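Input: a single structure, listed below in structure tokens.
Here the complex is missing one protein chain, while the rest keep their positions.
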Amino acid sequence: MLTGALGRRTFLQLLSGGALALMAGCSPRPRGELLPYVVAPEAGEEQQIFATALPYLGMARGMLVESVAGRPIKIDGNPSHPASLGGSDIYAQAALFDLFDEKRLRMPLRSGRPAAFRQMLDEVKGWLGAGAEGLHILTRTVASPALQAAISALGARWHRYDPIWPVSLACRRPAHLRAPLQPCLVAFDADPLGMHPEHLRLAREWSALRPRLYVLESTPTLTGGRARQRHGLPPVEVERGLWALAARFGMAPAPEGEVRVEPAWLDRVEAELKRGDGLLLAGETLSPQAQALALRLNRRLNAPVDVLPALDQHLLSPNESLHELEGALQAGEVKVLLILEGNPVYERPQFANYLSRAGLTLHHSRVANETSQLCHWVLPASHELESWGDLRAYDGLLSLVQPLIQPLHQSTSGLELLARLKGDERDGYALIRDFWRGRPWDESLRRGFLEGSHSRPLEWSEREPGAAPAPVPETVLIFRPDAGVVDGQLAGNAWLQECPRPFSKLVWGNAVQLGRATAESLGVANGDLLELKVGQQSCTLPAWVEAWQPEGTLAVHFGFGGERGGYDVYPLRAEDAWQAAVGVRKVEGRVLPISTQAHHQLDGRAILQTEAAAVEVDLYGEKAPSESEAWGMVIDLEACIGCNACTVACQVENNIPTVGPAEAARGRELHWIRVDRYDHGERVDFQPVPCQHCENAPCEKVCPVGATMHSHDGLNQMVYNRCVGTRYCANNCPYKVRRFNFFDYWGRGSKGEAPSPPLNLGWFEGEPKNPEVTVRDRGVMEKCTYCVQRISAARIGADKENRAIADGEVVTACQAACPSQAIVFGNLADSGSRVARARSDRRNFALLGELNTKPRTTYLSRPNEVD
Amino acid sequence: MKWIEGRHTPETVSARIAGVILQPPHQRLWWQLLGLSALGVLWLVVSIGVLLYRGIGVWGVNRPVGWGLAIVNFVWWIGIGHAGTLISAILLLARQEWRTSINRFAEAMTLFAVCCAGLFPLLHLGRPWYFYWLAPYPNRMLLWPNWRSPLIWDFFAVSTYLTVSLLFWYLGLVPDLAVMRDRATSLWQRRIYGFFALGWRGSSRHWSVHQRAYLLLACLATPLVVSVHSIVSLDFAAALVPGWHSTIFPPFFVAGAIFSGFAMVVTLVIPLRYLFSLQDFITERHLDAMAKMLLLTSILVSYGYLCEGFCAWYSGLRPEISTALDRFQGVYAPIYWVLLLGNSLAPLCFFWPAARRNIRVLLVVSVLINIGMWTERFIIVVQSLSHEFLPAAWRLYTPTIWDWGLYAGTLALFSFLMLLFVRFLPVLSISELSKQAVEESHE
Partner (left out) sequence: MSERSWLLQFPDQELLLEAVDRARETGLKVLDAYAPYPIEGLQQRVGGPVTRTSWLIFLAGLSGAALGFALCSWSAVWAYPFQIGGTPLFSWPAFLPITFECGVLLAALTAFVSVFAQAGLPRYHHPLFDFEAFRAASYNGFFLQVRGDYEAARQLGGVFHAE
């Protein structure tokens, strides 16, 4: 129940807090409240690490955030947290950008003009009176028990909408299916390594286990990339394949008519599963019946699948819940509509028609978006990194979210906002402490999660699967969240926009993906425009040929449009369907999507394998064995899933600027480590390529001013202030890992080229920087340094204690981020180090080793399929 | 053998050549052309200004093609410059008398071409204000350049070349400046020419030391010609890029330089002789001799192409073969066809004497050759970089308006300087032609 007016004291507190926050980063965090991960806070200590949780698809993953002088500068996985196991992904790495995003709302707005928070409270009270009758709240998936409790305590009608609903519908109630990975995995449109709330844990487990993976999917995914045998089929055929497999075990009637999945694949999978160590994975884009059949088959195979309750207590699907709200709006029952985060007007365009029927609309959001423009009030929302709260992981494990910095703007967290509406003026810390009364606070805060708080498995039975679906003859349009901006919420994040999508390597926009034969039949090449018509809605996008897109299907990714760049495909998506029948025709015009890699073929070169030619005669002669420190790196190509976490982690750690779409189109993106994709027979391989730190570096030889040279511990050094920018080193580098600052990319756009609207996404202005790494001038070359700042820090620490640097003490940013632990870095001179042992693996090879560059970074080849 | 046509004495020789300056024909045309090229020079200044203010990004260079039109133009201009030194020095040592009709003009062309060329290494730097770090000089940072880099060799080679060319040109010019001083009609003309003539009197002692030094400089300049463009070619050959890393490059580039330089001489000398009525001195036989040089060097260059292709195939290395094939099959293939047409096919017509003496054919083919040599530099620099070892890094280069603007600007600068040269300095070597006239009249 809403009580009296907000006290003057609290209002002033908020106002002064905002003023304080305007000095972004200067205000220290309150002492005594936050507890760091490892070390108790000491007076004057600069660098500390704190455990918190950051959401993906609404659910928590434990992260460790490094804070220097009161400012968060780097995010990595929390090794203790089961949902991340120390790995991270591009979303966690890039979260810092959203925190410091210059486009964030700074103060409450009423009809587009700054207004006082208290005025909002008064207005709401005016509409609702004493009770909560007529108050409706629309949220995303809420995985925070504290927030759930707060919403319930308000007594409002609670609706939920989320364009992505990562739950299993195998049972009658939404559930989270969870299983440890088995040595044999069969995935049907499932992407445990990619679009899954627990993908970090799953990637780690997969990397340790290296299971035999068989995949049927309707669009290329990271999981499909690692499969032994992968087939691309339209979605309905994937389901029919599942039925065909189940029929072989007698679990379901065989599908009628022709099944497009190859019998050889079915035979193989059947044989594998009969060995008894198999697990089926069914993606949430499959129909509920298909998911149920998969669960039934799992149970028949005795796969250890746990059925956990979905975290959100809503029983309705997001679609149904939103319809309920639309009904209430239509009936005029909604006096006050509070939308917490999200962008329903953008994600469900027809919702805009209903929104005006509410009495008063409030949008609690970090940035102003389409929904904010239609709401009366827009209230700034705090980022997870600057607010208190809690959050559950996919398996229910409860983590505390602790802030790393005072709120930068006059924002509130969801908890605080709901409390204010109830007349409670406590801040987030007090609220969460109150909610957590009785639970061990210090330990949970320090470690990052509450021990033993995961969900208990339930004894739910699955639905009746029924018969297999009939084949669909028409061309099918497949909707998927974009790998970079997901549902569009992250479209303001330049790091994510510029992170190449794993398969297409597209940046700063989307396209419609189609297979080669489909493209030929339509007569389109990359960049030709296609008009897609679903029902009454149509959308025109450029085509992008993707060899792994099944013929007869087209794939589009939502999350773009308007200021986000790219094309908005939400209008084509009705009722949260994951696919739809579509009419396609080629139209006039050409817009070439921006891709960072144009060629995927191996061209007969031994880039991925151990058969690289050995060097016969080394004219330089043998060198003396290395000294006490010889840094080296080994990258396991079997483990690399192609997620690009290393790319964004390196960008964050090393102050690599984004260059924007115009420059990216010219091939000037600055990522120090890039993940190359190669199509290799039936396989797709990913190869991360950082600077190889060659012992016989071709780049060092040709620099006229000696701006690049070799250190005693094996690093190829790049001396920024000596570089005159001839770019000869970049030309002579066979790996093309050197990046040039063609413009002043950190500048305020005067020397560079600012993208023209609508893509001026707060470009460059707010990107946070790591204080331990310098920023490069225009005209200077840069490249991977093996995180020399971390090596130096470790060396200083070791020198102070009069010891050598221990193995594992220096962890490069890419190594730390990789969820599948594909990157190993360390001292080659130490024969017991992980990297030295990895190097002696028989799979070890040097990329382009026949050039006698003697790179310190070597690769472990991905073995061919072994029966 | 008589090279000069008509009955000429030293008096008529000097009168004719000095007359170009003292009673200039086609004044209006000269002013118009000068005005046009001045505009072009202005455009050059603008292009440079934009580049310095905004950065290398205004060009089309990217990863992996870090060098674009700037280096293409650099090598093209330096190549053109080599003809002058070749004509002056090597033909002198080879006792080819027909050189006297074109050597002064060609040497001037060398100087201006090297000036234009020298702009590019400066401007293509990411931080051109630090260009002097390439020079070895004692400094507070106690730093020295990296001697192993071909760009440092370039720095020494090109500056030596510019210096020696300038010295050689000026040395040969001094007696002619004395002629201008003595034939000058106005006081200021006499003063300025006299200042630069250094008081030359034509004493036999002067001539004796002059000729010895001239010969010695020619002996020095000959290996210099070979070495400078070899060093420029080592910019590419010393790198490991497929398509660059070829031992044929030094002689191939030198032959190509002579080739393009002679072509530029022919292109320029044909209108020159017409406009200034110098047909007596630059006769059809001279053109014939130059056409033979063009044919010879064209064959050498074509051999270079064959060699590249053969070595790529013989190596059995996929990157080499792929890059060589990409020249025919890739996006830049049309440019490669222009290259073959201009460099290997068109000059073959010079096997026919009639073609060698036909002004129109000479003009067209020489222009084609220059275009062909430009495209050859483009293919070497750009196509090789766009198609290297890792297919994931293959990417095209598209020149921007500032790339072209700078190139057009240097063409304008070259024209501007040449126009000034023909207006104010004797375009042909008066003293040498005088001597040749006298000798031929005795035969």
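Order of writing sets the labels: A and B. Residues in every chain begin at 1.
Here is the rule we use: a contact is a pair of C-beta atoms (placed from the backbone, for glycine too) under 8 Å apart; a residue touches a chain by one contact, two chains touch by 3 or more.
Just so it is clear, the structure is predicted and the values come from calculations on it, not from any experiment.
Undergrad: Looking at A:414, A:706 or A:734, which residue reaches the missing chain?
TA: A:706
Undergrad: With respect to the chain omitted from the figure, which of B:199, B:271, B:334 or B:353 is a touching residue?
TA: Per the contact definition at the top, the residue touching the missing chain is B:199.
Undergrad: With the missing chain put back, one of B:54, B:99 or B:183 would touch it. Which one?
TA: Checking the options B:54, B:99 or B:183, the one contacting the hidden chain is B:183.
Undergrad: Who touches the missing chain here, B:171, B:306, B:331 or B:401?
TA: B:171
Undergrad: By the contact criterion defined above, which parts of chain B meet the unshown chain? Give residue numbers in ascending order.
TA: On the side of chain B, residues 10-11, 13-14, 18, 136, 142-144, 146-148, 152-153, 156-157, 159-160, 163-164, 167-168, 170-171, 174-175, 178-179, 181-183, 194-195, 198-213, 216-217, 220-221, 223-224, 227, 231, 234, 430-432, 434-435, 438 touch the unshown chain.
Undergrad: For the chain that got dropped from the picture, name the residues of chain A it touches.
TA: Looking at chain A, the ones touching the missing chain are residues 620, 623, 694-701, 706, 709-712, 854.
Heads up, the rule we're going with is that only the chains that are shown with their structure count from here on.
Undergrad: Spell out the residues on chain B that touch chain A in their complex, using ranges where they run on.
TA: Touching chain A: residues 53-57, 60-64, 66-67, 124-128, 130-131, 133-134, 143-146, 148-152, 155, 235, 238-241, 318-319, 322, 385, 388-395 of chain B.
Undergrad: Across the complex, what residues on chain A touch chain B?
TA: 597-605, 607, 663, 666-668, 674, 676-678, 687, 689, 698, 701-706, 722-728, 730-732, 734-736, 738-744, 751-753, 777-781, 848, 851
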